[in-house]
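Handing you a structure now.
All protein chains of the complex are present and in place, except for one that has been dropped.
Showing subunit A:
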Amino acid sequence: MTNQMKRVYAAIGKQDDFPQGLGRQVRLGMEELAVFHTTSGDLYALENRTPHRKGGSLAEAIVSGHYIYCPLRDLKINLEDGMVQEPDTGQVRTFHVKVEAGTVYVELIGQHDKSTELALSDSRSGGR
């Protein structure tokens, strides 16, 4: 139980690089993220890939509060935990985000454990 790993973050840009009310695609090594800046000023990072089995990107979603509406099939997704809202189902991998001195950092390993392993082999198949 003491196996607490140190969190590793990567800088992905200035806060101003992420316009409010929109998402932006971020390529971070092997990962492709969609980073959203809500109108209330919060930043969230998700894997840039809809959980819908047919795939597609999320960065172009409509942002409403801390929810997004997927650009291809209109799934409603909670930015906080990546959960797809009813009546659809699924979950998007989320990445922890922090802002220090105007710079935005994301944690390198997604917090949604179940799919971490998958992501290592699978993360390139999302749309680009």
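We adopt the following convention: a residue touches a chain if its C-beta (ideal position, glycine included) is under 8 Å from a C-beta of that chain, and two chains touch if they have at least 3 such contacts; residues count from 1.
As a working rule, contacts and distances are computed from a predicted model.
Between the names "ABC transporter permease", "Aminotransferase", "ABC transmembrane type-1 domain-containing protein" or "Nitrite reductase (NAD(P)H), large subunit", the one given in UniProt for the chain missing from this structure view is "Nitrite reductase (NAD(P)H), large subunit".
Touching the missing chain, out of A:R7, A:R27 or A:K98, is residue A:R27. For subunit A, the residues touching the chain absent from view are 10-13, 17, 19, 21-22, 24-30, 35, 39, 53-57, 60-65, 69, 71-72, 74, 76, 85-87, 108, 126-128.
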